[in-house]
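Every protein chain except one is present and positioned as in the full complex.
== chain A ==
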Amino acid sequence: MLSGILIFNQKGENLIFRAFRSDCRPRLADIFRIQVISNPQVRSPILTLGSTTFSHVKHENIYLVAVTKSNANAALVFEFLYRLVVLGKSYFGKLDEEAVKNNFVLIYELLDEILDYGYPQNTETDTLKMYITTEGVKSAIANSATDSSRITMQATGALSWRRADVKYRKNEAFVDVIEDVNLLMSATGTVLRADVNGQIIMRAYLSGTPECKFGLNDRLLLDSGDSSTSSSTPGNRDGTMKATRAAAGSVTLEDCQFHQCVKLGRFDADRIISFVPPDGEFELMRYRATENVNLPFKVHPIVREVGTTKVEYSVAIKANYSSKLFATNVVIRIPTPLNTAKTTERTSQGRAKYEPEHNNIVWKIARFSGGSEFVLTAEATLTSMTHQKAWSRPPLSLSFSLLMFTSSGLLVRYLKVFEKSNYSSVKWVRYMTRAGSYEIRF
């Protein structure tokens, strides 16, 4: 499998070099630097030279590189590199050149733990944090034999993601349903593509080894299963739950993916999501929906190129959700030609500013209540160029976040917790819709 992991900065300096097999020689670092970092022509993340393959991922200002020799599993290699990024972020807050330089000892330690002879081992952040820590003091815990045997049990156990002796005075679980809505609209206003990538983040503060059951308004489940399950939930005292139950209707989930704690066999058989959660925050599931996507914003851009020296914009945006809700941080990026000299903008709400470094007019609306409509008119003056090159007209893009709204219409029906001691628990649900890639061509 992996012969080595290398980390470079943008200048091509080797920050981390960890060989797992004898065939990963130091000069490979120079080869990667010359062939990939100093070579602007590279257009593939995979490069095979002779029998050596470099697979790289760029994150912030560093390159993470995996060296492989044989016909390695490419999907696994890239997924592992991304997992390394996730680990780095959770350890150092941010994985960039500075973080790597400041923590290189810890990174070596981590690599030693998560890869053995080039085969990935346990990469669960929470487990690793128990015995590989940023402070030297804490790692003393791992030195005592009894503690560490407990740790190692967990690192390899069937419930490798959870400690056995978790205790809370107040048992709580928070569920965040976060949807990224993707839109691609053509210049004529037809929706080319609209779908939702959702994730359900859970923060579980539950004692013992709780068995959880989680129910959504999943059409397949509602059609097949009986509807009595939702009424008989004694542990459910959450107000928001009741509110959402009123909203009938179901959602067709195109595909779901679950955290490794979810029993996939059960889901496959009867679409019941049942699991023993890790302690603290984790991503319970991801899903995709493509039917009946509610688009929170309608954008109607009119862009006119007047001769070769001027572009006129008129962009109207309308909120397509209930007036009780409001979106925050609405940002509309309106592309301008590369040779824009200056712009003038007028808006009916919010502020617009020209950002020459991104060739954008950025229009920001801090609070956008449902049902309202705002307009921007702008004009970009262009400098004349000797070589008149056509403007590629990149799509206009939107970002926003909107609370208590799901584009797919997904609702959490119940979350049931079963534990030996039979404690009661409190659950909270929150919904949010954000813009994924929300693009409108013009």
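Things to note:
One rule holds for everything that comes next: contacts are C-beta pairs under 8 Å (C-beta built on N, C-alpha and C of every residue); 3 or more make two chains touch, one makes a residue touch a chain; residues count from 1.
The definition used in the following text is that contacts and distances are computed from a predicted model.
Chosen from "AP complex subunit beta", "RasGEF domain-containing protein", "Ras-related protein Rab" or "TBC1 domain member 9B", the protein name that UniProt gives for the omitted chain reads "AP complex subunit beta".
Here one chain is not drawn; of A:Thr53, A:Asn171 or A:Thr433, the residue touching it is A:Thr53.
Contact with the omitted chain, checked across A:Met153, A:Ile302 or A:Leu403, is made by A:Met153. Mapped onto chain A, contacts with the missing chain fall at residues 11-17, 19-20, 22, 26, 29-30, 33-34, 38, 43-46, 48, 50-51, 53, 55, 57, 68-76, 78-82, 104-105, 108-109, 112, 116-117, 119-124, 131, 136, 139, 142-145, 148-149, 151-153, 155-158, 160, 184, 186, 192-193, 195, 197, 254-260, 262-265, 267-268, 283, 285-286, 288, 389-390, 392-395, 437, 439, 441.
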